[in-house]
Structures are given as structure tokens and as C-alpha cells.
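Removed: one protein chain of the complex. Kept in place: all other protein chains.
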Amino acid sequence: MLQIKRNRIGLNAILLASTEAEEENKLYRQLRESGYIFCSGKVGSMDTHKIVAAIETAAKRNEVVDGSLYREVHALYHSSIEAVQGMTRGQAQIGELLRTVGLRFAVLRGKPFQNPEEGEWIAVALYGTIGAPIKGFEHETVGLGINHI
Amino acid sequence: MLQIKRNRIGLNAILLASTEAEEENKLYRQLRESGYIFCSGKVGSMDTHKIVAAIETAAKRNEVVDGSLYREVHALYHSSIEAVQGMTRGQAQIGELLRTVGLRFAVLRGKPFQNPEEGEWIAVALYGTIGAPIKGFEHETVGLGINHI
Amino acid sequence: MLQIKRNRIGLNAILLASTEAEEENKLYRQLRESGYIFCSGKVGSMDTHKIVAAIETAAKRNEVVDGSLYREVHALYHSSIEAVQGMTRGQAQIGELLRTVGLRFAVLRGKPFQNPEEGEWIAVALYGTIGAPIKGFEHETVGLGINHI
Amino acid sequence: MLQIKRNRIGLNAILLASTEAEEENKLYRQLRESGYIFCSGKVGSMDTHKIVAAIETAAKRNEVVDGSLYREVHALYHSSIEAVQGMTRGQAQIGELLRTVGLRFAVLRGKPFQNPEEGEWIAVALYGTIGAPIKGFEHETVGLGINHI
Amino acid sequence: MLQIKRNRIGLNAILLASTEAEEENKLYRQLRESGYIFCSGKVGSMDTHKIVAAIETAAKRNEVVDGSLYREVHALYHSSIEAVQGMTRGQAQIGELLRTVGLRFAVLRGKPFQNPEEGEWIAVALYGTIGAPIKGFEHETVGLGINHI
Partner (left out) sequence: MLQIKRNRIGLNAILLASTEAEEENKLYRQLRESGYIFCSGKVGSMDTHKIVAAIETAAKRNEVVDGSLYREVHALYHSSIEAVQGMTRGQAQIGELLRTVGLRFAVLRGKPFQNPEEGEWIAVALYGTIGAPIKGFEHETVGLGINHI
């Protein structure tokens, strides 16, 4: 297991999005000890909005963001869209371009900067496969979005 | 140290792009044992073309691609551009949008599919920071491009 | 009430798209006195094409464009698409990116240039809110497209 | 009839996509004599994915690509997406932007480079009309994507 | 003079960016009375980064943002980029596409939401002309970006 770096919120989000089940517990402990609030999940879809919705639902339910405050939802939203743009590389479209994705996502919230006034930031990572709607006809893809919250 | 998964060319490229110096040797050995040809390097720039050039130069010099064949250079090129698109999330521009990047890149070549006829594929990963041209005013960013070669 | 500038077709379109009901009559009079043909309306949607259609329908019905001539419909169409691009800032997608809009639109046709040979131009303005499909979880957005007609 | 240039895979694809029925037989013969494997067809749609699917189905059925190999399907896919990007000029959306297309497509596979090690390449061309969903309210459009295969 | 609406941070930013010198004082007073911190300025350029820099410099100098905190600079930066995307409609490029702009910009910081926990937001507006590098060969353009800060 990589010893995580406390201040690398983005890389830690990618690790969480790409870690296999058996290694998750160790990673969870390290993230908690590093002061992160986080959640992760799976989503497979041909619709971009379902990926954004899955991330938002998980982040609200796990209290990574306060779903009653638009400023928190707005911060998460733009992180998610940036992650989707990285994952789709050019056009934020999946099924409309005849491709499908199978992804794990992770959302981390924490304080990656030394100056305490820099406050909290949020990272959304996507890791999985993108490709034709035929099993195995797909390659990996990654996306990461980071925002102040 | 994460035990790498042999068939995850993209995740392995991200690992190589994000691994600290002290852990590199172990990762190198695992990648070699898994049959990958690879290289990595650093590039900081406000010009997209310098990032693409740094990747291409390293990949040719380390014989990850055959620089005398356009089809290999073409495969690498489109992987690099997809990685840049993921890293920039929306507009493949750096200095023109008044931002700068400090990146590590990795190029992996190998056979990630079980069917031997699927042949070789190439992955380009970028990991580092993007932000204002002021030290510390930056956050992490990631990009990944994968292509058949 | 701002005294409108006759030759600012774009700013006048934004004014018309953002003016409250009580001030509309004064603005209408000023626009008519300045020689503009115009219309305005409301549209709320998660589909980009419904916004483009609402603009086109209103502009035809109010004879801002001649719906029997493709060159006029083409001029209006590209103005509308440019306004949508400004309103969406990056990806011309609404519901697919899990957002919704509540907009007022305005279409102005007139002669904003002193040289009479520059002929007629058309401006499409959008003003309203964009955000999550939750009431109040939204911020303002603006778009403007201008074309010769 | 233009005498085709053997090494211009892209221009030949555009010729095939834009040739009228009566001239097709002469073109077919020339393309075969030049060593190309190819197919062509028609597609009209407001959905980008239906265009990509029509190309893929025709290319598999006519054995221009081996549909059992992802690397071949991947090469064709990226050629098709590049052709769609050229045809749509900016946003790879059709109906969502309230426009429709009537296209002929062509897929050519061959060896356009003198060096035999450059191997096979694939070209996808689109030619037809794009415009409002009203007959005659449309203008021509072209797209071309080329990839190593 | 339009009586400004206190909670319309975006429209107020556009007003400030498009108001003529003689009307500025009245608008300044209204904005101050509404609790906004703001600044405005002019920039003409063929380089996107000079526009972003002009906005950032003015916002720091006028203490609309705290230039020593990355989270504030990051919030302003993304607002500026969204405004640039709206102003350029599709490609965030000016001189590279052989066009030039003459713009007024405005930055407003305030509390546009009734719920005090929604805190402060920032709006960047651009208004001016875009066109060929020939005097008078240009039309109006607008851009607006809004972010939590």
C-alpha cells in the first residue's frame, strides 16, 4: 500500500476511485487519519447527467457536502464537470457518441494547503473504462476536478 | 507499495507519473516484469506544445515508440493530446489562459488485453499541478490518453 | 431607465432580455423609435434545442425574420447558437450536464452601423438563471450572438 | 471522372462519399485497383450516435474492419468521431442544437504511405447537408477522420 | 437610470461593464448601497491571458479579492474564464483566430442569496466589441462568469 501524502487531495481521490475492494479498508483508515471526509461509489452509464447525479447523491448522503447549501453543491458540481471533461477528453458526451462508461468515483473534502486560511477544497475523481457498448471493447479513462468549497 | 495490476495500462501510467523518487525503483521493476516498455519525465510550461514535445522526445529516446515510423508517432501523439485535454479540462490552453503547469509524465507501452491479437497499446499519463503563475497558487491535475499502436 | 444607445444592438438585446415587466413598455417605445424590429419571450428547459426553437418560433411569429427564407433563418440560427454557447460557457449542454435554465430571450433586428451598406444585423440575447434542478440552487447567466442578416 | 490518386486515402474517401450513383461504378473499380477495401452508405439523423453506428455497422458488414478486434473498432471509432467533429464544426451535436443531417459516408482502408512499414490506415468521410428540420433549409457539410489501423 | 436589483449580481456586473462614464457615479453609489465590493476597467487585446490578467490585477488592487489567498484568486479565475468563454463563444482564442477585442470588464463581490449561509459570490462581466483588426469591423460581445468565493 502506498503511504498516502496528506496534502495531495487529487491523487488521493484517484487512489480511492481506483482501489480494489480488498485494499479499501486500509485506504479508508489513512484518509480518515489525514482528516479527509470522503465517499466513493460505482456508476455505469451512457448519460453524463447520471454520473454527475450519482456523485452528487453519494456526496450529500455521506455528508461530504451540505446538500442544503447551494454554495457547497455548486463547488461539487464544477468539480464533477471538470472530472467528466477529463474523463471524456474533448466532448462531454457518452452515449451520444456511441460509447459507454463503467466508472468508480470518489469525492474527497479536506484542507490540502498549509495555510489554514486556504480552507477546505473538494476533489472528484473518476476511474474506469470507456468504450463501445460491447464487453471488453473499452479502455481505461481518468478524470479529476478540484475546487475550493 | 501497491502491487500493480498487469492489464491496467492506464492506471499504471498514472502511478508512474505520480510516484515519488524513492518508490520509483520498485515500480520500475514491477512494470518491467509485467512486460511494459516505459519512460517518464518532468515538464513545466505555459505552452501545450512543449508538453507534447517533452513526451514525444522521451518516448523516442527511450524507444517506447519507433521515431522513424509515423504510425507509431501518430499513436503516441493522439494519446498525448487526449492526456492534455484531460489535464486542461475544456480548453487545451495553458499560458493563453494565464495558467502554468508543473507535471510529471509517463508513457507505457504493452499488451493490456488477454487476446494476443489485440496487440500493443500505449498510455500517456500526466500528473502534477496547474494554477496561477505564483508559487503555491495551484491545484493538482491529471490526464490520461490511451491508443492502439 | 437607461436611455438606450441606438447603435448598440447587442446591449439593447440584453436590456430587453433582462427588463422587468413594469419597465418593458418604455423600452419597447425606445426600441421602436430607434428603428428596431424585435421580440422577446421566456423559456425554461433542460434541452438546448427547446431554447433554440423558442427563439426561432417567436422571431418568425413576430416577423423579426422571414420564416420562408433560409438565409434569414440561417442568420438567426447562428446568432442563437452563439448566444447558447455564451450562456453555457464551454459545453452547449444543459440537462445532459444535470443543470436546468430559466431564461428570458430577446431578438433584435436593425442597422447598428452608420454606413447604410452594412445593412441589417440580428442580435439574440439570453438572460436568466442556470443551475441544479432545485429551486434557488442556480446563478445568473447571459449569452449574446450577433450576425449579419 | 477524376483519375484518383492512389495515396490520397482521405480525398478518395470524400470522393466516394460525394459521388452520384451513376459514377459510383467507375470509382469502385479505381478504388479496388488501387488496393482499397471500402464501403459507403447513407444516414440521416438528428442523433450523432446513429451516424457513428451506421458507419460502424457498414464497415463491419463489408469487412473493412474486423469487428471481433477492439483495436480495429477503436481505430474506426476515432476516425468516425473526427469526421463527426469536422461535420458539426464545434459541438458534436445535431438534434440537441435543433439541426438535422442527411449524409453519405464512406470508409476506406488502405496503405497510403510508400514505406510498407507504415502499414494500413483508415479514413472516414461524411458529405451531405446540415440544417433546420425543414426541407431545403440546409447547406452542405463535410467531415474527414483518418487513423492508423 | 435603471434602479438596480440588489440580488442580481450578474446583471449588475453587466451594467457596470457597459455603463458610460457619465452614468458611472450613480451606478457606483447604488452598488455601494447594495453592499457590493467592485471594480471595473478597460482592456483591449488579441491575447486571452491579458484580459484575465487585467481583471485579476484590478480585482486585487481594489481589494475585491484578497490576492494573498489562493482560494479567492481561484474563485476569481474560474469566473474570469467563464466570462471569456461566453465572450468568445466556442474557442477561448482571440488573435489566434485573427480577431481582436475592446472590452470593459467589471468584477462584483457580494451576497446575492437571501440565506446568509450562502455567503459571498463573485461575478465577472465583459462587454465590448470583437472583430477584425480593422476599426469598425467588429460587433458587440458579452461574457459573464459567476462563482462562490
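For reference, chains read A, B, C, D and E in written order, and residue numbers begin at 1 within each chain.
In the analysis below, a residue touches a chain if its C-beta (ideal position, glycine included) is under 8 Å from a C-beta of that chain, and two chains touch if they have at least 3 such contacts.
This structure is a prediction, so every number in the text was calculated from the model and none was measured.
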Item to complete: Kindly state which of the options C:5, C:26, C:42 or C:71 is in contact with the chain not pictured.
Response: C:71
Practice prompt. Using the touch definition up top, pick the residue from D:16, D:31, D:75 or D:144 that touches the left-out chain.
Written response: D:144
Discussion item. Please output the residues of chain B touching the missing chain, sorted low to high.
Written reply: 47-49, 52-53, 56, 70, 73-74, 77, 81, 84-85, 91-93, 96
Discussion item. Please output the residues of chain C touching the missing chain, sorted low to high.
Written reply: 69-71, 74-75, 78, 113, 115, 117-119, 121, 147-148
Discussion item. For review purposes, identify every residue of chain E that touches the missing chain, sorted by number.
Written reply: 91, 93, 95-99, 131-132, 134, 136-139
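In this section, only the chains that are shown with their structure count from here on.
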Discussion item. Among the chains here, which has the CA centroid at the largest distance from chain C's centroid?
Written reply: B
Fill in: Euclidean distance of C-alpha centroids - chain A vs chain C, Å
36
Worksheet, complete the sentence: The distance between the C-alpha centres of chain A and chain E, rounded to whole Å, is 31
Worksheet entry | In chain B, residues with contacts to at least two other chains | 90-91, 113, 121, 136, 139
